[in-house]
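All protein chains but one are shown in place.
Naming follows writing order (A, B and C), and every chain is counted from residue 1.
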Amino acid sequence: MAKLTIPREEYMFPGHMGCLGCGGVLAMRYVLKALGKRTIVSVPACCWAIMSGIFPNSCLSVPMVNTAFETTGASVSGIRAALDALGIKDVNVLGWAGDGGTLDIGIQALSGAVERGHDIIYVCYDNEAYMNTGIQRSSGTPEGAWTTTTPVGKTKAWKKGPKKNMVEIMVAHKIPYTATAAISYPEDLIKKVTKAKNIYGPKYIHIFSPCPTGWRMPPGKSVEIARLAVQTCAFPLYEIENGVYNITKKPKKKPLKDYLQMQGRFRHLPEEEIQKMQKDVDREWEILLKKEEFTKSL
Amino acid sequence: MFKGYKDLPEVPMTWDTTFVNITGSWRTVKPVLDPEKCTKCYICWKFCPEVAIIIDEELKEVPKIDYDHCKGCAICANECPKKAIEMVVESMEE
Amino acid sequence: MVKSVITGNYASSYGAKLARAQVIAAYPITPQTSVVEKIAEFVAEGTMDTQYIKVESEHSAMAACITASQTGARTFTATSAHGLTLMHEMLIWASGARTPVVMTNINRAMAPPWSVWADHLDSVAQRDTGWIQYYCESNQEVLDTIITAYKVSESREIMLPSMLTLDAFYLSHTYETVDIPDQDKVDKFLPPFDPLYKFDVEDPHLFGSLSFPHQFYMEWRYQIALSMERARDKILEIDKEFESMFGRSHGGLLDLYRCDGAEVVLIAAGTMASTIREVVDQLRDEGEKVGLARLRVFRPFPAKEIRELAEKIDVLGVLDRSYSFGYGGAFFAEIGGALYNHPDKPVLKNYVVGIGGRDVTPNTVRGIFENALSLQDRGLDKEIEWIELKEGGE
Partner (left out) sequence: MIEIRFHGRGGQGAVTAANILAIAAFKEGKDVQAFPYFGVERRGAPVTAFTKIDDKPVRIKSQIYEPDYVVVLDSSLLKAVNVTQGLKNGGTVIINADKKPEDIKGVQGKIATVDATAIAVKHGLGSKEAPIVNTAILGAFAKATDVVKLESIVESIMDSAPAKKKENAEAAKEAYDNTLIGGR
């Protein structure tokens, strides 16, 4: 008789509007298992603003507010300030936005919020494109990917340029805690969110949240693809606490091809492009190992 | 529950949970769990995005699938270490 | 009660302090900066207990105020011109979420070209956002209106945000005598903020989720419309209540000056009105039957009061310190609309004046009155006239 490896308590009701196999739903389910009932969630325009429920239904058992697309950082600042003004203690203030809402339109408010040092947790559930509006490219879309605004065509118009590295941008803000997580490793995810919960100040957690609809793959493969992303080092799992890097999953590296070929959004890639991407992943992984080694030695 | 502006809360907010949404009607294939093969590791419960796999209090029983809400995404079938869950094409029962 | 000589900006900071704003989120912009600087001083000196968020933009200022209000705190902010227009999306959000935020806006011209001087386009252009709008004439009115605005906005049957505006430099940087009321007296007048709905981990709801066309979006908008109508009487009621406690009224929605027996009246908002009062007195002494109607509240629009005034006079001159391209002044358009179905209509003329902070001197006003008076017998000459416009050409 196995013991559960993650908390049993649920803060999410069935019947939400998430697509089949949605990674972003699992991300929320796990984060709330770590944060618990005393949590207020601020959600901008994104998949989560819709799937959280259409009037009059909500799919969470914690208070949640929908806000304008650019405003998550500002919205959570307002909530924390009000809680402090009203003397309401031990409530987690959670900003919850997608890659577009975090890396693009919401980056200014996020930078402002963390620079001001508000006691908030900001989670970016990253499905690597504007999925709620039907899979348009964002700065979180990985190089080489098909989206409806990088439709490949005859001119190889897939997404060019590297995925914007939001984690490093947050590290540059010198906030107390930043981490990456993935829905395929809920134990690791929950451990990191719990750690963030007990640190005062701004915390940023970037959660890899596959979108079967947008990545052109069967819904049942969401968790498996998120596992492969970590095992191929396409999406490393690590945390940075006051500038010190700590890699929480050091896999026996699998070839990037295993990860790419399961997804329709990469199916068009010629061999030499895949090789180039493999080199990029290898190089980034080496840099990360060096960062860990170096910052731990200080 | 609300019929018009006279009985609506003036702040646009929700009053109920999504549990009432029968999203089970979305699926075309449904997971069927074979109790013989199930080792009650509850990995299917862990990875279900619909919170539609029900486990008992003492963690002794084979998990039950809430077909009112399961969308048939097949993550559970994909993740089950014992391949105890099979995706079956939804038959046209009434 | 302390009589002192302060600027309109400081009057605004004192208003926020006396109203015990609990969360302030603001971003600096000329000519509003001394509002937020003064508040920072209060906080640093420990004389104001507030959470002051120095946001990175005005858009974030309003976003933070909205969620702070939804959490249950009384919120305040201040901005001007480009800051206000950057907030436009969030202004609509604030009324849609029924968050009674109170904001000071310094009326300033929109670029390009750059101009930091008085102009009403910034706030007039926000007339459709569901915010109650007060246009102040004096620093005293600025301070008092912040306090009364909270009481109106936070009453359960209103629950709508308010902005009060003051002209750049003519008030924001102009020192005037202002009576700063005692805190305990203001506390008696203005009860703590107690919203019916707010974030509560013991009573979770989702605020602001999607509503299908066939559901209740239209009904929520109608509720806002009803609240804005109820705000007419509420503003008058609270203006009287304030007068009984503090001995001052600022004229409710339409602040009339010597309109009894007047035949020619000018309608104007902001500091121009003070100059017009001066000229009205001079012309009255010269036997001219003139008066001033100061448009104090633009939203909700005082249509009834304007109709009651209009039926008694021959000529109504509407001074607009903004202009809606392809139409005319906004006040002129709305006043004309309000009079359309009214049986007795005066001659109605639009004087576009003081754009970009151009000075509205007593002579300017006297010239307008002379033109308006001449219309009594010869009728309307020109429907819209830009006053003291540099034509050049010869």
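Everything that follows uses one rule, which is that a residue touches a chain if its C-beta (ideal position, glycine included) is under 8 Å from a C-beta of that chain, and two chains touch if they have at least 3 such contacts.
In this text, all values refer to a predicted model and were calculated from it rather than measured experimentally.
Checked against the hidden chain, the listed residues A:N132, A:Q231 or A:Q263 yield one contact partner: A:N132.
Residue A:P219 is the one among A:G73, A:G112, A:P202 or A:P219 that touches the chain not shown.
If you put the missing chain back, the residues of chain A touching it would be 17-20, 50-51, 54, 132-134, 213, 218-220.
Counting the whole complex, the residues of chain B in touch with the unshown chain are 22-23, 25-29, 71-72, 74, 87, 89-90, 92, 94.
Simple rule for what comes next: only the chains that are shown with their structure count from here on.
If you sketch which chains touch which, every chain touches every other chain without exception.
The highest number of C-beta contact pairs joins the chains A-C. One finds 24 Å separating the Cα centroids of chain A and chain B. With centres defined as mean CA coordinates, chain C is found 54 Å away from chain B.
Between chain A and chain C the centroid-to-centroid distance comes to 44 Å (mean Cα coordinates, whole Å).
For chain A, the set of residues that touch two or more other chains comprises 53, 55, 58, 61. Among the residues of chain B, those in touch with two or more other chains are 2, 12, 14-15. Looking at the complex, you find that chain C touches chain B at residues 96-98, 159, 196-197, 205-209, 211, 216, 219-220, 222-223, 226-227. By the touch criterion given at the top, residues 22-23, 25, 50-51, 53-57, 59-61, 63-73, 75, 89-90, 93, 199-201, 203-212, 215-216 of chain C touch chain A in their complex. Within the complex formed with chain B, the chain A residues making contact are 1-6, 8, 10, 12-18, 20-23, 25-26, 29, 53, 55-59, 61, 183, 186, 212, 218-224.
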